[in-house]
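A selection of the complex's chains, in situ.
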Amino acid sequence: MLSEVRLRRWLREVRDGRRTVTAVVEDLKRLPTDHVGFARLDTHRRLRRGLPEVIFCEGKTPAQIIRLVQRFRRARELTLLTRLDPIVARLVQHRVPVVRYDPAARLGWWVPSGRLRRRGLVAVVSAGTADLPVAEEAALTAELLGSRAARLYDIGVAGLHRVLSEFALLQRARAIVVVAGMEGALASVVAGLARSPVVAVPTSVGYGAHFAGIAPLLTMLNSCVPGVGVVNIDNGFGAGYLAHLINTAG
Amino acid sequence: MLSEVRLRRWLREVRDGRRTVTAVVEDLKRLPTDHVGFARLDTHRRLRRGLPEVIFCEGKTPAQIIRLVQRFRRARELTLLTRLDPIVARLVQHRVPVVRYDPAARLGWWVPSGRLRRRGLVAVVSAGTADLPVAEEAALTAELLGSRAARLYDIGVAGLHRVLSEFALLQRARAIVVVAGMEGALASVVAGLARSPVVAVPTSVGYGAHFAGIAPLLTMLNSCVPGVGVVNIDNGFGAGYLAHLINTAG
Amino acid sequence: MLSEVRLRRWLREVRDGRRTVTAVVEDLKRLPTDHVGFARLDTHRRLRRGLPEVIFCEGKTPAQIIRLVQRFRRARELTLLTRLDPIVARLVQHRVPVVRYDPAARLGWWVPSGRLRRRGLVAVVSAGTADLPVAEEAALTAELLGSRAARLYDIGVAGLHRVLSEFALLQRARAIVVVAGMEGALASVVAGLARSPVVAVPTSVGYGAHFAGIAPLLTMLNSCVPGVGVVNIDNGFGAGYLAHLINTAG
């Protein structure tokens, strides 16, 4: 790699007395900017953040996605494709058949080394049937990154007993994702019963004064129960990612 | 009353043959507009709506309020003064000592005929201590209009058992007012447990992305539980009024 | 049912001296959460709220809807399908021919025991032709739940006499639904003439600074006439449901 080559050359020049210490110091002062050429895109992210980069597919052409997938695969790195359109998914799978795809979660992936070992427990709770795609995106993301995930779907506040009946599991999970559209009250109700951090995901499921997710977003941000962190509307991936980080933080 | 006098005169003129039927028909055609002089302000409202007019005090001078109170009192009509400032209340009481005042609810009133008979049951549920003034305004309004009111305060979703423990009373009430700030999830939770209509009042209690009540307002409008009617932010009076109408509808 | 079985077993164990009172007390302490297994989804809702669950069809697949309808039908429970797409409706009717469908209201239903007995009177008032679907959803919902409904359509504030001419009927109704788009002023005008609670439904009918229903929503929340409860934009079902609750509250 060029930059390291250059650095080694400078150091050898110092060692060999061909350049003064002061001259190299001056060059190195500029390092905060150009020195980063050391880092290669993929590997550094994993080193720094513990997890690889993820490919957000919206706005990318199939060709661009396929090229990225092939690069990840060559690096034998976990490949996660979020917001992947079903039709594009088929094109990708046509070219890279090992890629798997979940149409509900709109998630594609390739796991390099056979079966993942999964740790801890992330509970993914969702209110209505229409919230399922976002919930499934969260659960699958957490699983692919290395967490165990329990799915508690169709648990709305209209019938509290449905929430209460899952009390034991909620207490056991090390991170809980709550996915809710409509008024989003489920996040507060679940957080009031849990001991672990709650990641709340408002969904755009609703109509009228729901404003495509603003209503549950505000509900979750204003929760009277502490211990709730909110991610963007419909951001199942982000919730699964954050829940995995929490689950494996210890 | 002048208009009635005039109408009677016209009819007598017809009866006595002094005016033709056609001429009077022409005059009467304009009645939809000027005929309403029949109705006297106070009495007609009670006849039409079953309840007297209410005096909204914000933006009125003490002198204006006192004059209105005296006019109501002369008519021996129930007098309700909403959003009455404590200092203005003292001025009003100085001039009309029979007026009573509740500083928490910022409500003043005078009930003409001794003790009210109260019917039915309105339950007023509130979440936090800071929501109390609005809840009290709702409860007191319902009582002054003629409903019995039960106060269930400090019942938040952070501890669901507090709501659940009042299940029996909620089932018995003929109308339920839910007053909640923060995320306002209480309305959905209560409605899920109740058989009667729920009047939801968002309050401005909160901060940040609460937007002075927009958060619980949206929560309540988007409730996944049907049977909830929403009134304006902090509108305890309106909620008590509507709950009384529902309570006594039968 | 399993949980009840278990409870009976515990009690028999106590009765028979096989377990101590203290041991069972400990188990029962956890009941607020897992005890609810008693309740079966469908029947408990009717017991608790007096009305069955309703199937919100948006975001559900035809297969999911059909399965739910069949479950309701087996339980011989009133089946209400809201926001049911016409094409999906046909699929449902193909499989469950007894289901009826109103395309204007986008409402599907099956009533178990022949003809409904209807009580009281809900008046459904609407302003413009374009508001009709929402109004019809409200009227039909109220009727299917057991209320009588009177439809007063095409009554706008542009010609007040049209409202005034229905004064008698408005006075007679025990609950009034006002459906209005554009500026939504009709709710205030009707409430000023009525003695019963008004359920106001803003519609998304309008353009420009109407913001798909925000304009009439704010109008209705800020009504200078008390006695108005507001539901979400275009929520004809919720309005009909709430009006039915009010109508039958007595």
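Worth a mention:
In this document, chain identifiers A, B and C correspond to the written order of the chains, with residue numbering beginning at 1 in each.
Here, contacts are C-beta pairs under 8 Å (C-beta built on N, C-alpha and C of every residue); 3 or more make two chains touch, one makes a residue touch a chain.
Since the model is a prediction, treat every value here as computed from it, not as a measurement.
Because all chains derive from one sequence, the complete complex can be expressed as a copy number, which is 8 in this file against the 3 shown.
Criterion: only the chains that are shown with their structure count from here on.
Once CA atoms are averaged chain by chain and compared with the all-protein CA average, the nearest chain turns out to be C. Rotation relating chain A to chain B, from a C-alpha superposition: 180°, rounded in steps of 5. At the interface between chain B and chain C, over half of the residue numbers appear on both sides, which makes the contact a same-residue one. Using the mean of the Cα atoms as each chain's centre, the chain most removed from chain C is A. Taking the mean of the C-alpha atoms as each chain's centre, chain A and chain C sit 38 Å apart. Distance between chain A and chain B, defined via averaged C-alpha coordinates, is recorded as 50 Å. Our note on geometry: chain B versus chain C, Cα centroid distance of 25 Å, whole angstroms.
Contacts with at least two other chains are made by residues 128, 158-160, 164, 193, 208-210 of chain A.
Against chain B, in their complex, chain A makes its touches with residues 127-128, 156-160, 164, 182-185, 188-189, 191-193, 206, 208-211, 214-216, 218-225. Within the complex, the chain A residues that touch chain C are 128-131, 158-162, 164-165, 167-168, 193, 205, 207-210. For chain C in complex with chain B, the residues that touch the partner chain are 32, 48-50, 54, 161, 164, 171, 174-175, 192-197, 199, 217, 221-222, 226-233, 237-238, 241-242, 245-247, 249-250.
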